[in-house]
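See structure below.
Every protein chain but one is kept in place in this view of the complex.
Moving on to subunit A:
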Amino acid sequence: MDTIALVGNPNSGKTTLFNAITGSNQHVGNWPGVTVEKKEGKVKYNNKEYNIVDLPGTYSLGAFSEDEIVARDFILKGNPDVVINVIDATNIERNLYLTAQLIEMGTKVVLALNMMDEAKAKNIEIDLDKLSKELGVPIVATIASKKQGIQDLLKSATEYINYEKMIKPFTYTERIKNELESIMPLLSDSEYIYPKNWLAIKILEKDKEIINYIDKNGTENLKNKVNEIQSIDSDLELEIIDNRYNFVGDILSHSVKRPAEDQLSLTDKIDKIVTDKFWGIPIFGLIMFIVFQLTFTIGEGFLGGLVEGLIGTLGKYVEEVLLNISAPTLLTSFIIDGIFGGVGAVLVFVPLIVVLYFFLGILEDTGYMARAAYVMDGIMRKLGLHGKTFISMIIGFGCNVPGIMATRTLENKKDRMIAILINPFMSCGARIPIYMLFIAAFFPNNGGLVLFSLYLLGIIMALVVGKIFSKTLFKGESSDFIMELPPYRLPSITSVLRNMWDKVWDFLHRAGTVIFVVVSLLWVLSILPYGVEPSSQGSYLGKIGTVVAPIFKPAGFGSWQAAVSLFSGIAAKEAVVGVLGMVYAAGSSDPSALAVELQSIFTPLTAVSFMVMVLFYTPCAATIATVKKETNSYKWAIFISIYTFIIGWISAVLVYQVGTLLGF
């Protein structure tokens, strides 16, 4: 099957185009707006099926950040048959820089000149024929948001696969030409996975990845030459960049006309308020508060009650059926305690998570997230962190896994490591069920406030720990702040709903797999040894919990049940609720029974210290695995598991001890 890859700048509408091409025929849901890994889909055109790959949005194909390397490697090593380069037509000058790099690589490129309607509204005139001729690439005008031009684009791209490549000799200055000629002969006596012309250019640019590659695979002569080039401090790299830029500039001056001055747009008016030096941060705080308040009201109060009622009714019905057919006690216990008590307790919170994702998706889609990073940069910088770290933190509110993966856009190793290590303090969606359970039992009237305070506490802890890391483990300068502030757009309902559905599916999938397995396993431990009263302290589960429980005594929740639930939470955070449901509300299929039961075991103070523990302690297995993958080291994976536990424990103890002293 032929493969078509999509590349383009962030905010060029690449993902919208990907959705328009593949329709529902795709997999791997990602966090809205952020394609952290490549996404794949399929499309049928002219009775032939094509594989469509959506690469992370990048401004260039250098090797500065991880997402650029992902995109570049796929184009060079994944050998797509043709590459569609998505261009924001209103910002063609900048977008073509990436195109120049693609042409330089010798890739078969088709340009999708996207957002043509907006370009027209701004009176930007683009001569497509001239542009196509001078760049030496086919160009198709598209409006991805209205699904216009998609068929033409597919036609152009699929036809190009079978044609010879259009050749536009990329012109270099005399000096670059001479240097290239001195390298090319050295490349000819061996085989490389990269195109040789491109390899030569990258050697001159002192591209780190390529230099490493030559170190491993090059001939002695070539290595000597590379070392020679590296040792000379010339401005040749700059000349290559300028050369590329001039190549684009020349072509544009012939084919694009734009009016001199843009009017004050709606985006400018909104930005004036939300990036204001005094109001920026309070407005951001207010927006987040509203999001959590709405999440709480709609998700819990309205939808949550619905699901709870449904599960309760279903549970009673199943219980009766089991009774009527006089099923074995063991089976009844498994279904009622394990499935309804455990997994059911988790499912009750699905609506809440859905609503949170809905609002975060809207924030992301409108373009507000970039402003949030902007207004937070001042505080972040004082703490020795990079402003962009904040975006990965907000994404972490949804789930820490994409949050950690989003740190790939940070170029500097120091910035990135800190961003990874503090991400788990951002309270993810899976922790919500735990808070909600305790809120329902102890703070039913101040739910939104409690939830918001926990999130705020998470942010503060992340920032404090980040500051400490930047002073100790990772010293040095943060890289410069530079970020696009995309124009505000109305979020597309389909894209928000699609992303929401992906998350719901992911959540249900986990409830059916990881959480089910954990709960089942613990259920088995709770009925053994044979003959013991289920979920009692005499069971294996109770014995294990009893051994661990004293650790948590200073924090006020030294029961064996709490200990067991916390440890199961390392598999997946939702499992905490699942296990509490199983051990505390054994024998009941009604989800609301658990909250009532908790009231007799916890106090409002210990509920708070427990929630604080949950907020900070060891991240879930999926997050730990991601840390291992992204840092490429077990050391950091182990480090993050342990240090977060220590912080969680100290904080919970502090809450309980200070609270007790104050008489709560």
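The definition used in the following text is that a contact is a pair of C-beta atoms (placed from the backbone, for glycine too) under 8 Å apart; a residue touches a chain by one contact, two chains touch by 3 or more; residues count from 1.
Simple rule for what comes next: contacts and distances are computed from a predicted model.
Think of the chain that is not pictured: of "NAD(P)H-dependent oxidoreductase", "2-oxoisovalerate dehydrogenase subunit alpha", "ABC transporter permease" or "FeoA domain protein", UniProt labels it "FeoA domain protein".
Note that of A:Gly249, A:Gly309 or A:Gly659, the residue touching the chain absent from this view is A:Gly249. When the missing chain is restored to the complex, the residue among A:Phe18, A:Tyr50, A:Phe74 or A:Tyr97 that touches it is A:Tyr97.
Annotation: of A:Gly285, A:Gly378 or A:Gly538, A:Gly378 touches the absent chain (contact as defined above). Screening A:Glu49, A:Glu320 or A:Glu484 for touch with the missing chain picks out A:Glu484.
The missing chain lies against subunit A, touching residues 59-60, 62, 64, 90-91, 93-94, 97-98, 122, 206, 237-238, 241-242, 244-245, 249, 258, 262, 265, 267-268, 271, 275, 277, 370, 374-375, 377-378, 387, 411, 480-487.
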